[in-house]
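Only a portion of the chains appears, each positioned as in the full assembly.
Which chain is which? They are A, B and C, in the order written, and residues in each are numbered from 1.
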Amino acid sequence: MTRIWVINPNTTRAMTSTVEVCARAVAAVGTEVVGITSEFGPPSIECHYDEAMSVPGLLAAIRRGEAEGVDGYVIACFGDPGLDAAREVAVGPVIGIAEAAMHAASHLGRGFSVVTTLSRTIGRAEDLAERYGMARFCRGYHACEIPVLDLETDPMATKIVTDACREAVEHDGSDAVVLGCAGMADMCRHISEEIGVPVVDGVTAATLMVQSLVTMGLRTGKRGEFAAPPAKEYVPRV
Amino acid sequence: MTRIWVINPNTTRAMTSTVEVCARAVAAVGTEVVGITSEFGPPSIECHYDEAMSVPGLLAAIRRGEAEGVDGYVIACFGDPGLDAAREVAVGPVIGIAEAAMHAASHLGRGFSVVTTLSRTIGRAEDLAERYGMARFCRGYHACEIPVLDLETDPMATKIVTDACREAVEHDGSDAVVLGCAGMADMCRHISEEIGVPVVDGVTAATLMVQSLVTMGLRTGKRGEFAAPPAKEYVPRV
Amino acid sequence: MTRIWVINPNTTRAMTSTVEVCARAVAAVGTEVVGITSEFGPPSIECHYDEAMSVPGLLAAIRRGEAEGVDGYVIACFGDPGLDAAREVAVGPVIGIAEAAMHAASHLGRGFSVVTTLSRTIGRAEDLAERYGMARFCRGYHACEIPVLDLETDPMATKIVTDACREAVEHDGSDAVVLGCAGMADMCRHISEEIGVPVVDGVTAATLMVQSLVTMGLRTGKRGEFAAPPAKEYVPRV
């Protein structure tokens, strides 16, 4: 049995449910996927500040997972917050959803478009694309200007995202679309059918990537930068 | 049932058996993996000429697979020969083993070392690393100077490759190793245990990547560069 | 006497005649240029599949040339198919027309535009520009959507290509144009006169580049990656 935790680094449980359902739908026989909600931090992640403030809650979840012997982790926010630190803490693999989505989309053609929520998050996506070596595949970043939590409540959200995906593909001449928010995971198949182009959701892509790495017995290399963090006495927040 | 063909683009059946065994060992329940040997071309691929001459045989295999409704393909040679053309011909995903191994290794730390057979193949590996955006993760290329077919027959081969992997990691300060030949697939676990570092075999990595893409319903984008090739009347070789 | 073969890697003899005429028009006294048509393969090269399938015929031509002591070769297709393999086989220099055209255009200003036939070939041109270090000079890729063989038969072809060149220069703010197909070789001077901008044809540029290298006694380095391919027993196509 392979046990994977898909960690939602914001504190909104409805979003965790969405990503858990999507992740479970693709897991192989013998893989157990559990959605985990961060126990403290911001209710949604829409800027650098939110992201930075979400990381301690995410890392606390991973420490709990390590205590329980979890095999691998997905960080279910398109900013891939805390990825380096998480790789130090966890023994098994840790994959961010931006990382997984961009990698998967790079196998589908020469280039993809990213469609995300708010335009102020595009800079972070650009940074991640560069970090992962995926900038050469990314032909454009497009924002819907929908706040993250409205993805679940705005009845027009799916249509707005679908339209943005269609326009992105036309504008960029790209072969595929990457959805730039965990909250879009459940729209993925619908959008792909509507626009006739492969659409990649990072939650499912990351879940399958972790599952694949665990199957191969591959873990983060621990001989240098990603060794376990040295134990330290922290000054606590009062 | 997901059907994946792992195509060995050289004509040496023993090597196909090796890669088929390795690929089957990681496939999920519900995935059928078949090893396919190219029906014409070179017995091993050790230079640009061999690689170029292997492509028509590989593409013929993919055309046969398409006629049989195969869901996805692995190109089981570390030069990833014919990848672009294969993506035009196939409806489902096609992944090269260099592509899959480099991508997988990039999730395991800051950098990896590639250990390959002959030094004259390193240039091709460099080209592929750049193409896939993986050059930033690749810290060094190392050759064992073992011809491809000797991997299966030379009793010292595993030791030589293991030693080369150990030295590569020390020299490059890397977090993981990528094995640079399909013929090394069955050495992977042994080497990792010997040197205590994650070692990535592209055959298993590519098989799982194809399986994951099929599970997600993702295929090569067909709206532009990778549309099916136009039908043409070829002048046949006499 | 310097002997150069300009090899058309498709099987359409009319196109060979066009490129032979253009190449001969620039050759120096003492240089003999012969146009060679590939003996098998596709009638035109318009996608990755065509290109891959053209390479064995091209390499067969180069092997014949080596038997006859030819001094150097031009690969007269803008995808530069089989260039690395050809450099292993040939003792003298081998130059692709995309390679030569991009290099020549880089000497004429800060940037050039590429005008090619079908938009699906642009990805390959991008790959080549990167490989040759010429991406920094290439300001845009533009397709006329004329199939290769129509270049010789469509009475509007020259006008369409000329218009595309004019628009490309305006759009990109470039200093020169690179023609992206061997079949455009004979339009080069006309287009340049019409639009008042330097226009580079790769067939003539490659012919002169080979001639120059032979004059300087320069050949492909043979101490490593580009040594002659090892002899192997191929499994023949039945």
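Following the convention adopted for this analysis, a contact is a pair of C-beta atoms (placed from the backbone, for glycine too) under 8 Å apart; a residue touches a chain by one contact, two chains touch by 3 or more.
As the structure is a computational prediction, the values presented were derived from the model and not from experiment.
Taken as a whole, the complex in this structure file is built from 6 copies of one protein sequence, with 3 shown in place.
Following the convention adopted for this analysis, only the chains that are shown with their structure count from here on.
The rotation that brings the Cα trace of chain A onto that of chain C spans 120°, given to the nearest 5. Centre-to-centre spacing of chain B and chain C amounts to 30 Å, using the average Cα coordinate of each chain. Shared interface positions of chain A, defined as residues touching 2 or more other chains, are 110. Partner chain B is touched in their complex by these residues of chain A: 26, 28-30, 87, 93, 95, 99, 103-104, 106-110, 132-137, 169, 173-176, 189, 192, 196-198, 200-201, 204-205, 208-209, 211-213, 215-221, 223-226.
Listing the residues of chain B that touch chain C in their complex gives 11, 38-44, 46-53, 55-57, 59, 82, 84-85, 87-89, 119-120, 122-124, 127, 130-131, 224-227, 229-230, 232-238.
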